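What you see is the complex with one protein chain gone and the rest in place.
Chain naming follows the written order as A and B, and within any one chain the residues start at number 1.
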Amino acid sequence: MINPHLIHAATIVEKMRETADIHTYRIRINDEAERRQYRFAAGQFNMVSLFGVGEVAISIVSDPDEPEYLDHTIRAVGRVTNAVARLQAGDVLGIRGPFGRGWPLDEARGHDLVIVTGGLGCAPVVGAIEYIFRRRNQYGAVKILHGVKTPEDLVFHERFERWERQPDTEVLLTSDRPGKLWRYHVGVVTELFEMVSFDPVQTVVLMCGPEIMMRVGVPILLRRGLPATSVYVSLERHMECGIGLCGHCQMGPYFVCKDGPVMRYDRIESWLGRPGV
Amino acid sequence: MALLMKGEQKPKLGVFKFASCDGCQLSILNLEDELLLLGEALDIAYFPEASSRMDPGPYDIALVEGSITTEEDRERIKAVREQAKVLMTIGACATAGGIQALRNWADIESYKQVVYPRPDFVRTLATSTPIADHVKVDYELRGCPIDKDQLRRVITDLLAGVQPRIPTDSVCLECKRRGNVCVVVAKGMPCLGPVTSGGCGAICPSMGRDCYGCFGPAEGVVKGAGHPPNTSSLAKQFHDRLGLIPIEVVRRFRGINGAAASFRRESEAWAVEHTNSEGS
Partner (left out) sequence: MSSSDHGAFPSADLQRLLDLLGAKGHRVVGPTLRDGAVVWDTIARVSDLPIGWRDHQAPARYRLEQTGTGEVFGIVHGPQSLKPFAFAPREPLLQIERTNGGLSIYPRLPKPEKIALLGARPCDVAGLAIQDQIFLRGPYRDSPYASRREGLFVIAVNCTRALPTCFCSSMKTGPRAQSGFDLALTELDDVLLIEAGSEAGKAVLTELPVSPASETLLAEASKRIGACAESQGRLQEQAALPQALYDAYDHPRWDDVAARCLACTNCTMVCPTCFCHTIEDAPTLDGQHTERTRLWDSCFTHEHGYIHGKNIRPMIKDRYRMWLTHKFAAWHDQFGMSGCVGCGRCITWCPVGIDVREELSALLASDGRSAARRSDNP
């Protein structure tokens, strides 16, 4: 059995700028044997470890069929991530993982998908979208609904444009506040729900963003006949161990690191967006 | 967030003293073996306590000991701030006003009369105030004196360009990790540990003494993100169950960190209680 405390030294192969404070780091595990052993499922995360600083949970956004290179999109926002932001290609960091349960991409095969994301926290779902488009014929219609606070918050701009050109795919963007060059909808992301049609029997919903968006948004979708068991949400909590032992990521009866971070809505519904959980 | 960038040159360190006993500066010297490493990693440009070298600024890191008690110091701290990329206060005087902040509840003129043969020579402010009341402070190290390991850790982080981690969880957490027997429960001592920030390694309870709050209130790792500790519940326990009279509760909270906001509020509440009990 593997020792979950052990970290793999990994080298940054490429650092790709997404925005001023968001970068995607393509890393490769240094040791050949460790690298060959490493496998992950879409939506799982690694504990990314910076020498002498600490660790942070980051989802793997690259394709699980190509586990040699692992992409992590990281926003410089905390103690560890700010320190990671100073690293460049060639620098070494550590990873532990993969941990957690990701998006139900196998179960969703043959289904239509509505993918709802809000704010800057949409990195975990980017990997899932890319996964789907690399296997475009295995999935039905795809509708991507993305909301930001201000037009400046729109990251992954090129990706949205690329996705829009995919067959049988709709991309709808909205911003809470208008902007000069903003050519999309203005309003909260739930307003986009009115602008898409979907077959409630045939559709799987993937949702990622602030809990309050999920708490308010999912019931609107359910009122259109979608079963709660077809909705999956990605959750965020403080994580230190990644294996359900350190206790920090608890959310009601769940350990987000182990039972999630992606959870089926009906299981987490009563805890979502409640203050103090 | 004030951080150092990785550069060619060694970061310049300045250590500045205001109203204080020099004990925190001594903690730097107490790093002993690691002081040499510190000298290798940093250019110690201004540290009058340790060296006659007094290079002018700007400084990458300014460590500030002591509180503001004079007009001159009120101006001098502004000059230090202007010269410092990262300003970190060290110790209870600099972070909360120190023991000398007891004057904040007293008449400074009468103190002068009692202490000095020629009080007219003494020019001082009526209050002792923390550095953060005067200039922007980037990081604070608590304690009277500071903990040298915590100092070393913070400097290591700063040298690595990383935001220092300065936990302010209760003394109890460290006390229990050490396997100590609680002095409140087993001995009925009015220990301030439950509401005081750790970082000291729970020294006093480890020696069978009650904590007197020298690391100040345990109020959360990120300024503003935490909440003040529940001093009123502990004070009530001191009074109702451990038998302290109101003035003793006042003195408990009015010590080395007496001017720190939550300790100050608690002592002032019990001072009212004391006055009322005197009157009745």
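FYI, a residue touches a chain if its C-beta (ideal position, glycine included) is under 8 Å from a C-beta of that chain, and two chains touch if they have at least 3 such contacts.
The structure presented is a predicted model; accordingly, all values stated were derived computationally and were not measured.
Contact with the chain not shown here comes from a single listed residue; of B:181, B:245 or B:261, that residue is B:181. For chain A, the residues touching the chain absent from view are 1-7, 9, 11, 30, 51-55, 77-78, 81, 92, 94, 236-238, 240-241, 243-248, 250, 252-255, 258, 270, 274-277. Residues 34, 37-38, 40-41, 152-153, 155-156, 159-160, 167-170, 172-173, 176-188, 191, 193-195, 208, 218-222, 225-227, 229-230, 233-234, 236-237, 240-241 are the ones on chain B that touch the missing chain.
Heads up, the rule we're going with is that only the chains that are shown with their structure count from here on.
Centroid to centroid, with C-alpha atoms defining each point, chain A and chain B lie 42 Å apart. Put simply, chain A touches chain B in their complex at residues 52-54, 79, 82-83, 86. The residues of chain B lying in touch with chain A in their complex are 1, 3, 6, 156-157, 160-163, 165.
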